[in-house]
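Mind having a look at this structure? Questions to follow.
The complex appears here without one of its protein chains, the remainder shown in place.
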Amino acid sequence: MSEGEPPTRLNDLDARLRRLRERTSEGDATPAGREPQSSSAAGFALRIGIELLAALMVGGGIGWLLDRWFGTMPLFLIVFFLLGACAGMLNVFRAGREINR
Amino acid sequence: MDANAAKLIGAGLATISLAGVGIGIGQIFGSYVSAAIRNPAAAPKQFGNVLLGFALTEAVALYALVIAMLLLFVF
Partner (left out) sequence: MSHGTSPLEQFLIRRIFELHIGGLDISFTNSSLFMIIAVVGITAFLNLSMRKSALVPGRWQSMAELSYEFIANVVRENAGSEGMVYFPFVFTLFMFILFCNLLGLIPFSFTVTSHIAVTFALAAIVFLGVTAIGFAKHGLKFLQLFVPSGVPIALLPLIVLIELISYLTRPISLSVRLFANMMAGHTMLKVFAGFVVALGIWLGWAPLAFIVALTALELGIAILQAYVFAILSCIYLHDAMHPHH
């Protein structure tokens, strides 16, 4: 093996590595596609909490409106509140899946 | 026998299940103590399971209480 080969291959590798690093560091401002680093972990947790709360409130609201229009007892309120809870947990599940991908 | 007497007898019969609960709780803590004496180093890690088992067994006693209350006050 000649002496000149390894250095040129190494220099070529070096240049390629530098280019790749520049490219990824520019595209590094991706949103929630990456794992949450320390600054956005709190944001992620807040998003989960709000997903649960919002689903419960929306479910309860829809149930209450249906109760008003049909004049039934708190039947629809309870049913849609629980459906809202299911939907909230499903949203948390989907949010978790997209974070871990 | 009128309904009230039957209710009271039923509520009393519901407490028979407490015998099983007493045996169960004693079993949990007894086995924890005898295992802890054999392997004292590994004992503190299992204490959470001991408390969980105790609470689950105790819950059966409370189901009996709820049944007794149902019999006495709801029916």
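Letters A and B name the chains as they come in the text, with residue numbers starting at 1 for each one.
Quick note on the criterion: a residue touches a chain if its C-beta (ideal position, glycine included) is under 8 Å from a C-beta of that chain, and two chains touch if they have at least 3 such contacts.
Keep in mind it's a predicted model, so treat the numbers as computed, not measured.
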Practice item. Identify the residues of chain B touching the omitted chain, counting contacts across the whole complex. Key: 51-52, 54-56, 58-59, 62-63, 65-66
**Study point:** Residues in chain A touching the chain absent from view
**Key:** 45, 48-49, 52, 64, 67-68, 71, 74, 77, 82, 85-90, 92-96, 99-100
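Everything below uses one rule, namely that only the chains that are shown with their structure count from here on.
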**Study point:** Euclidean distance of C-alpha centroids - chain A vs chain B, Å
**Key:** 44
